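The other protein chains are all here in position, but one chain of the complex has been omitted.
Presenting chain A:
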Amino acid sequence: MSCVQTIADYGLRSLGIGERLLPRADFTLCQQFTLIGSGMIWNIYFGVLALAAGFLLATALALGKTSRHTLLRKPADWFIFIFRGSPLFIQFFFAYFLFLSLKGAVPAFGLFTSAWAGALVVLFFNTAAYSAEIFYGALLSIPKGDTEAADAYGLSGWSRFRRVIWPTMLRLAWPAYTNEAIFLFHATTLVFFSGFPALQQRGDALYYASYFADKTFNPFIPYPILAGYFILLTLTVITIFGAINARLNRHLPSDARKKLRIRPQVIR
């Protein structure tokens, strides 16, 4: 079987399109590359959607945490504490069984027992909590002069937030937020390793990599392939976030700009 044929058969396997049965014997390098790459679709799906939704919630949470009203501050505090204070692994397990139990009472929750919705919710909340803490730190370190200048110009309320506070917050938080984005993508590999089942063997990249490692008893081929895909993904994220960073800092002299620094921290 030629490699093109393999790609046609297994390229979208993780979505359930193409060949139904996974290869069982005589694994070729092409099959491993194709299937693990096909699994990456899920990693990108989880990562992108959770980041996009999490960004909005994180901004709200960070504002809530700096609020003077106890009713706004306490829930934000607790939300951040709960999702940052416990391992993501346990959160996945708990969410899966929570949705499973709720399904018994309300059938509508059956949707969330499948990985594409349930795990997405967990990742969304998790990244929102971590990003909110980053944004909160940035909000606290906004230079006093900036807000005083905004006051002097007569800006207040929404326009003050939109024109001064929010851009400054993003500018200060962006290097740390880039790290958060990278490790969110890494964390997406945990989805099918925790409670969520991979229906009809539609899994993510790590799921297929461990499938091959189990079948061939040779971890030295699938895992480096997986690592290669993730390095590519990380480089893409760094490029996109770097471009946004440059845009956020476009008014600064080029040597005063904060450089992006990648600080690996795998555990969350």
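Going forward, a contact is a pair of C-beta atoms (placed from the backbone, for glycine too) under 8 Å apart; a residue touches a chain by one contact, two chains touch by 3 or more; residues count from 1.
Going forward, contacts and distances are computed from a predicted model.
Engineer: Mind telling me which option in "Succinate dehydrogenase", "Cytochrome c oxidase subunit 1", "Multiple sugar transport system substrate-binding protein" or "Amino acid ABC transporter membrane protein 1, PAAT family" is what UniProt lists for the chain we can't see?
Structural biologist: Of the names offered in "Succinate dehydrogenase", "Cytochrome c oxidase subunit 1", "Multiple sugar transport system substrate-binding protein" or "Amino acid ABC transporter membrane protein 1, PAAT family", the one UniProt assigns to the missing chain is "Amino acid ABC transporter membrane protein 1, PAAT family".
Engineer: Which residue among A:85, A:107, A:154 or A:253 touches the omitted chain?
Structural biologist: Checking the options A:85, A:107, A:154 or A:253, the one contacting the hidden chain is A:85.
Engineer: Of A:98, A:142, A:155 or A:170, which sits in contact with the chain we cannot see?
Structural biologist: A:98
Engineer: Among A:5, A:156 or A:218, which one touches the chain that has been omitted from the display?
Structural biologist: Of the listed residues, the one touching the omitted chain is A:218.
Engineer: Need a quick check: the contact residues on chain A for the chain that isn't drawn.
Structural biologist: Residue positions of chain A that touch the missing chain: 81-82, 85-87, 89-91, 93-94, 96-98, 100-101, 194-195, 197, 217-218, 264-268.
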